[in-house]
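Here the complex is missing a single protein chain, while all its other protein chains stay put.
Up next is chain A:
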Amino acid sequence: MEWLSEFGAIAAMQGFNGLSVFCVLLLMALGLAIIFGQMGVINMAHGEFLTIGAYTTFVVSVLTEQYAPFFGPYYFFLAIVLSFFIAGAIGWLVEWAMISKLYQRPLDTLLATWGLSLVMQQAFRSIFGAREVSATLPEWLMGSWNPTEAIDIPRNGLFVMGLTVLITAMIFLMLYRSRWGLQVRATVQNRVMSRAVGINTKKVDRMTFALGCGVAGVAGAAFTTIGSTGPTAGSLYIVDTFLVVVFGGASSLLGTIASAFSIAQAQSLMEFFMSGSMAKVFTLSAVILILMLRPQGLFSIKVRK
């Protein structure tokens, strides 16, 4: 009987692991889904905006440790908010200086943002050094929660999960329940007509891009709890991020969620029965197969052809 309860515990933890991977993928992909899905801009520097969030968290952590140790347990919330605004502000600047000139040439946005990502990586290296750094986590984020003797649910995983739900809900409300969201969706579907009815599409574009970058910053802050921060940390995530967005069907938020969920569960399940590298190969093959059958991704907005 003992092995059965043990097996149950492992199944529970493995299920949690799948959910946790799902949240990580979703958090990475949300910002990109807004920028790529809504605006059609291929932002190769998305990973670097994530890194900005991670470094922001690191800096806040170091400053807290030095100047305000009593703030230690709570600094993480401040770090998340700051990550959002700093990454968002830089995104706003980038849109103003670069992206806004390239809307008619999507392939050029790819090249330009790829160049931007290299510049940003070098900037990180110059400012923070080539070595990986790590924010000191508050005590309450470390360790695990034990509902029973055999089950360990990592607290940082729970935290990332909660944050993902919150961010997703907020984005949903903004895009589908607010006036601004309506303007965004209108601009995406027909830019000329939107301008004709009095929508300031330039402003909408800038805000959308900044929002996407801000969400990437939050993701970066969240990932300091589970991974490392280095100049090239962002480039580790970028492939998975595009995978999720393209698989989900670029312009659909629901698609992004469904895609992150299925990729994460497939990955997590296969990892348990085979080695890590093989699981990745199988997941990628499955995604390619499904994309061959459904080129527009899992979900897509129906358009008249």
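Note that in this section a contact is a pair of C-beta atoms (placed from the backbone, for glycine too) under 8 Å apart; a residue touches a chain by one contact, two chains touch by 3 or more; residues count from 1.
To be clear about the criterion, contacts and distances are computed from a predicted model.
Visitor: Which of the following is the UniProt-recorded protein name of the chain this complex doesn't show: "Urea ABC transporter substrate-binding protein", "Transglutaminase-like domain-containing protein", "NADH-quinone oxidoreductase subunit I" or "Protein lplB"?
Guide: "Urea ABC transporter substrate-binding protein"
Visitor: Give the residue, chosen from A:37, A:53, A:157 or A:212, that touches the chain omitted from the document.
Guide: Once the missing chain is taken into account, the touching residue is A:157.
Visitor: Going by the contact rule already stated, which one of A:109, A:187 or A:225 would touch the omitted chain in the full complex?
Guide: The single option touching the absent chain is A:225.
Visitor: Using the touch definition up top, pick the residue from A:21, A:39, A:94 or A:213 that touches the left-out chain.
Guide: Here the residue in touch with the unshown chain is A:21.
Visitor: Just to verify: which one of A:68, A:111, A:127 or A:142 makes contact with the chain not shown?
Guide: That would be A:142, which touches the missing chain.
Visitor: Residue by residue, what part of chain A touches the chain that was omitted?
Guide: 6, 10, 13-14, 16-17, 20-21, 24, 125, 130-134, 136-137, 142-144, 146, 152, 154-157, 223, 225-230, 232-233, 236, 267-268, 271-272, 275-277, 279-280
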